[in-house]
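Missing here is one protein chain; the remaining ones are kept as they sit in the complex.
After this line comes chain A, so read on.
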Amino acid sequence: MSISKLFVKVFNEDIFEQVDQDNLYSDLDDDLEGANCSTVPDPKPTRIEDLSVTKQMVIVRSWLDDKFQAIQTDSNEEIRRLYTETESRIGPDLTIFDVDYTTTVRVSSDRLALRSQGSFNTVRANCCVYGGRWMYEIHLHTKGVMQIGWASNSCQFNENSGVGDTKCSYGYDGSKQQIWHISTKKYGDKWQIGDVIGVTLDVEKEHIEYFRNGRSMGIAFNKLEKGPGITFFAAISLGYTQGIEANFGNRPFMYPIHGFQPLMARPILKLRRANLIMNYLLNLAAIFSKYNAQNADQSAGLTEARVSTKKTVYCIFATLLIEKFTNEIFDPYVIQDVLLHRISNMTNLAAEKENPNSVLQGLLSLFWNYMEGDEVKFVLRKLVNALLATFTHTIQGLDYEKHRQALGMLHCFCLHEQTRKYLLEGKLFKKHCLAFFLYIHPLEFYIMEELLPDSMAWTDGIDGPKDKYLSVVDKVRKVTEPLHSAQKDFLSTLLINTDGTKESPSSRSIFLTKMRRYVIDLSMEQRPFHAFFFMQSSIQHPLDAPVALAFVCILIDQARTMFKEEMPSRHVEVNSDYFIDGSFDYMHFDRVGGVLSHLRKVHRSDIDQRLGPVRTQQIYDDDRQNMRVNEVDTTLYLLGENINNVQVVGHTQGANNTTYTHFLGPRPSGSNDSSPGNLDMEASLCELLDLCIIFYYSAGHKYIVKIASVRDEIAALNEVLKETKYYREDIERKLVALEQHANVCMNENHQHVMGELRSKFSQRQNVFATRSISLARKQVWLRGVALNGQRRFLLIWLLERMLRTLTSASNTGSLFSFVPEVYVNTLPILLDAVMDFCHHDLRAQFEGSDSECAVNAAAEFLGLHSADPRIVLASCKDSLLQALGTLTCHKSGVRALERTSKRSQACLVRALLRPYENRAWGQSNWLLLRFWMGEGYAYKDSRQPFVWQGGSLPLHQGLCRSRSRNETHTGLLHNIAPANPSKHFQRLIGAKLMEDEPFATAFLNSVLSQLNWAFSEFILLLQEIQNTAQRQENTLFEPKQLKICSMCFELTVSLMRCLEMIISVAPEILTDASRPNSDLLLNRICQLISQVLSRVTVPPGCFQFVVDMCSADLNAVTHYPIITAALGILLALMQEEMDNDLTPQIVTRVSRAFLTDPSFQFATLEFALGEIRTPLLEQKNIPRGNFDPSARPHIDPLTNDVRVPLPNNSKRIRADPPILKFALSDFPSHVSGDEIDNVRRLIESLRVKQTLLSDITLPSEDSLCPICCAKPITAVFTPCKHQSCSDCIMQHMMNSKVCFYCKTTIHTIETLDGTVIYSNEEVVQTPPLAERI
């Protein structure tokens, strides 16, 4: 085939026809001179085909040069015009930000994207204008405080003043919706992430105008400062962590405004030339791809390739064109305008996917082959950037068309193997690029408003049309669906696993390696020093929470699909071998059993058994090697050696961006590079699942919490709206009544006050309604897209798979310790998400049923492992408790726990009833209470009533907050969920305590000790507060002190409730006199209740004082919880007696113990009813004991601490009468009438019994036990012969083996009549002294 025909094919013209004969001759001369190619120089070549290729190429070359020349002459006119138009511009041709290194702004390498790291930074462009009409665009990456506009170069900016705060500058801030020119006024719309703000300046007309997404917001300024020395720089001020990307004309404008010049001139010449070459290149690409197709058709075994002149000529053309092309293309403007534009015109994704030899593929291959590596990478990066800019731009319509197109194009690029691998390797995981492509931007505010007008908004409070509202939700979901499925397709393209070769890893392999690194870096945020890590790691700023959630969900979806498609027969779980053999690198995450290296040492033989000796040896060898690498790595870092050294030693990551992110946590050298070849199917799927879990833990959960808090706010608004409506109507009614009776009560003032009130309440209502509507609008998106049913389903799926993994890992025996901590730590948050946060209606959360399977599995697992000794890490233990807490907060969770296997339940009960010493018991106590709450005395609701809740009308109990609000999982404090008592577990607990006497005693003893500690601590703090408050009226307290005080109070109450439950479910522990420790425990409990009651009730006391203060942080400290808890214990003790009191004349053990307690007084019980009938006993009449204040005036009876005497002579000042009076009947919402009656009956029956106890004799002081000063001495210790009452010493013996007084080891204790009640076996066994002699 002749070259001219080929030429026509590529260049669409036939120049060889036109070539002059003269030219030919002169060419021939050159040819002779060159003498390169022709075999025999032909003196007279008459036909063009006879010329040598070289010769012909010279012609082509010069023809192309001519073309270029022609373009230049054509454009001259335009360029000249442009030049005159841009006359009043000063500055270099290339317009970028003029970044001063003193500011704390992070700048991209092209000097166009900014992210502020300081408080208020101002950055200017490097060119200014003083005449003409100009514009630039700002693409918002965040939506915080920024001031965009123009500034003169005389303006001085600092932390307080930015663009617009000085005389010659003008700024617009869309977060505050204000414009600034020293003074300020409201202007424009509120901006959203992804908006493109256009800024125009017309110097002659003195206009500055802003455009949001191409829509004018009106002229902002119409008078400008002008004069010599005043010019206009494009300038922007950024608040903390705000980021933007500017376009001064560096790329085509998203919304060009007619008549305004970009600050940087359009590269006209380059554009035209590039366009021309692009035509030819596309032709060429088409031909190449056709070739490829043909080659593919023919058998692959084409060993003896034909030498084709045609192909050679095409190759030469390609070299030539690319050479020209590279002169023009390295300009983002050209790339976007020419390359992207042309590609987008021809891209048809559907056809593209079918045809592996399409033009685009050909073009990409052409680029990859003929351009140098760096060049093609540069072009690709810019292309992706341009696509990303389109993709992250706020949506302008309901169709997401542009977004889909952009993604489609990226998808097409990624169909090309080489391109895909490069993008995975070098682009998609940088600056969250991939995450953004997998995120769908919320609808623009105006569109949302149009879609959901105020009249259609629905919440319980504003009460709109619910079905219409839900249909809008559905519509929004449908709108995003095509884009979502495109994203899924895209992701599956990235995860292709068949393109690995001997030398290069498959795409999936690259993806997983990069993804792991990315996810682990993201999790750094949660670690201490994360700021430092951010500086070092590949992630320069944290990933936005919504983006992270979208990413994680789509990844889970992908994992699910892949499991289904690729391994349909396999159980979906992570093979626990991978935890052991180090295939997955968890960097800084520890394992549940501790640190990996330690576990490897300890469990060597187990590993051997499981993986086989060969594999094990390999692991240990790897370990040793890694250790060495890491040693060098760290020392190098510490020595401050340069980066290249590290590379040589072991890091293969690349010299330019070796990071030290992980120098503290070991990183095996090999893991940075993906190994070549395709990945093992199973391992890759497991890894993907594993990544989902880590990702969810490190970044995914955050946004779910936020979504839930929107729901909570709506619920709170609903409450308050209803209330406001009610009061408003009430006032209206009263106003009408007032008007009707105008004659009767002519009270002007009243009417005025009422009118005022009415306006106040309607204002309130308005404020709440507006907020509700805006939240409802926000929730449309959340319900429809951000956390829709599909995503909820995925989270449930993830939870199930994770539990399955954990369960099967648990079956590996001691190797369970290798499970990474994330797996356990994700449990509580994922459970929270599934059971609570995913529901957009607060009410729905307590009866979700779709997650039943997962919740059951969770209950089973948590029950079995609640006290698993293999779990060593404190954070994991805590996580388990928190997860159990989540379960018990929901009815479905409690039911799930009840349905678990017997073994699991037994484990759980045993774990919860371990003694409260040497462990974090606060939360497990709270868990116990969850089984009880709702059944205890006046214990219906987890929330305590308010102090000021007086009177008889029952207060409407508001919503139950979810725990999203405080985000923390402090078990004790999250009294938020409604009561879900579990009879089943109460029974189990009772049975357990009954059957195992020592166990029960140990547990009760620990509960009582902790209770004693908490209450004394509390009283001490109260006294301190009272002392300071009395000394100085306006003293302020340390908030911390108040918080601790409140905490101690809550601990006290919860421990008392725990006691109440135990007495109720297993009363025999105390009432059965035959049980060895029942007396002791009973006495202690009675003593405790009496003490608590007398402390809390007898006025005036520090408790009353503090309650009256109504101080901040102390609102939990009120009478109600503690009095009801004490009454609850008392009633539980007396339950049997009162229920079937057949012989009221007999004083039982329980009532005797209580009545004979030294600090018992009837007044303390009557206080609860609000009516103290029995006068307090005079001090001297109170039985003496440790509570006799007169005996030890400076010693606090409870804590035995020396009290600080009041500094001033306070006797002269009368004690204040109590302010807040307490009565159970004031809290009808919390206490029923029956319950109050029970107290009355209790008092009555005790009174009867007291009269029967006339035989009580007060012992003399000498015969009192010196420890308690209350009971007679009944026991003598050997060998030291010290004495005390038996209760005191037995209690002491529970914790110690030495004498209370002299610390000698006690051998035996005898009662006065010689019965041995205790003998220390260890001591007794040693032969007596006498025998030895």
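Some notes on this structure:
The definition used in the following text is that a residue touches a chain if its C-beta (ideal position, glycine included) is under 8 Å from a C-beta of that chain, and two chains touch if they have at least 3 such contacts; residues count from 1.
Here is the rule we use: contacts and distances are computed from a predicted model.
A chain of this complex does not appear here, and its UniProt-recorded name among "Mitochondrial ribosomal protein S17", "UBA domain-containing protein", "AP-1 complex subunit gamma" or "AP complex subunit sigma" is "UBA domain-containing protein". From the set A:Val10, A:Leu64 or A:Ile96, the residue in touch with the chain omitted from the display is A:Ile96, counting the whole complex. Although one chain is not drawn, the whole complex shows that of A:Ile230, A:Met567 or A:Met1138 it is A:Ile230 that touches it. Touching the missing chain, out of A:Asn76, A:Thr104 or A:Thr312, is residue A:Thr312.
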